[in-house]
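For reference, the structure is listed below as structure tokens.
Removed: one protein chain of the complex. Kept in place: all other protein chains.
Now for chain A:
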């Protein structure tokens, strides 16, 4: 608990000024509880619920008062996040802790009900809320406010926003990514960065888990010395005491790895957050590509309509058109018909030009806003990862100091044998 607070303490007291928060707030996910209930298909299920407590802080004396307290389960967090993704596509939305335990080394279980996993998830959910609460844009969202304050019917309220319908289809996005011609280069680079970040952190987490596994083995085997030394000491008159006490230190050494690796899991969690942030980065890039593709398509459509109009007006047929073919087959159209068509096209063209102007503006605003958030994200990432590396070094130092202590004690026992 203490190490998690240390990690998130700087974010706990962020000021949020907006519609809903009149004072500074503190958010904590303070408890996790196993519950049973009935799911959508009326089957019994077990799940974990998390207690979210919101406190407001008096600016005068720093006293905090509990203002809201409610229980939420993981799926509700997911709902909140999906909503934020749809309504704030220009924001790098903070990720949730992983749904299922991955990158586990052998001692950790991959079971979602495992208490250690639940505890780490609790910390991750708290971190998520703090990140949202400290974001200048996201913290002002009403649904987020209700998430923290309205226990009942919150789900219905979210669904009423219709965000599911607003969401871009995955297929559309994929199509845009392949066909867009002129995306902003910065976003393309960012996308590659996101891919790279995801690859490297995945690999890092996997190797780290294997290293942890091996380290666990080394420490634990030493514990066997403890037992054997103890047995051996029974038959030795002079060596007995030394063996016995050395054996005790071997036990201490073997036991010490549990705490060491538990702490390292926090480091892994910090890396995991940025692994998942990579996906959030890519989401923003995809949105840009989609908007850009949309823009390009609209421009293309407008251009072709203009050309059609011109051809009709001048009577030259430079491009192939169905109308041209049919008129060749079935006879020319009348001048009145042609006029009508030109008029329709001119209307469409002026509409199209308006739309294009809008889209252009939207696109530029999106790029501006997104890039601002990306710069914010970059600074946050650099800061957090530097801190994470430092905390990793601190863990290693602590492990080394423990090792020196134990082996110094053991050496003394051995030399007294």
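Everything that follows uses one rule, which is that a residue touches a chain if its C-beta (ideal position, glycine included) is under 8 Å from a C-beta of that chain, and two chains touch if they have at least 3 such contacts; residues count from 1.
One rule holds for everything that comes next: contacts and distances are computed from a predicted model.
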Since a chain is absent, check the UniProt entry for it and pick the matching name: "Transcription initiation factor TFIID subunit", "Sorting nexin 7", "Iron-sulfur cluster assembly protein" or "DNA repair protein RAD51 homolog 3". "Sorting nexin 7"
Checked against the full complex, the residue among A:174, A:303 or A:389 that touches the missing chain is A:389
Among the options A:261, A:295 or A:410, the absent chain makes contact with A:410
Based on the whole complex, identify which of A:225, A:293 or A:377 touches the chain you can't see. A:225
Over the whole complex, note the residues of chain A touching the chain we left out. 193, 196-197, 200-201, 203-204, 207-208, 210-211, 213-215, 217-218, 221-222, 224-225, 228, 231-232, 234-235, 238-239, 242, 246, 378, 382, 385-386, 389-390, 392-394, 396-397, 400-401, 403-404, 407-408, 410-411, 414-415, 417
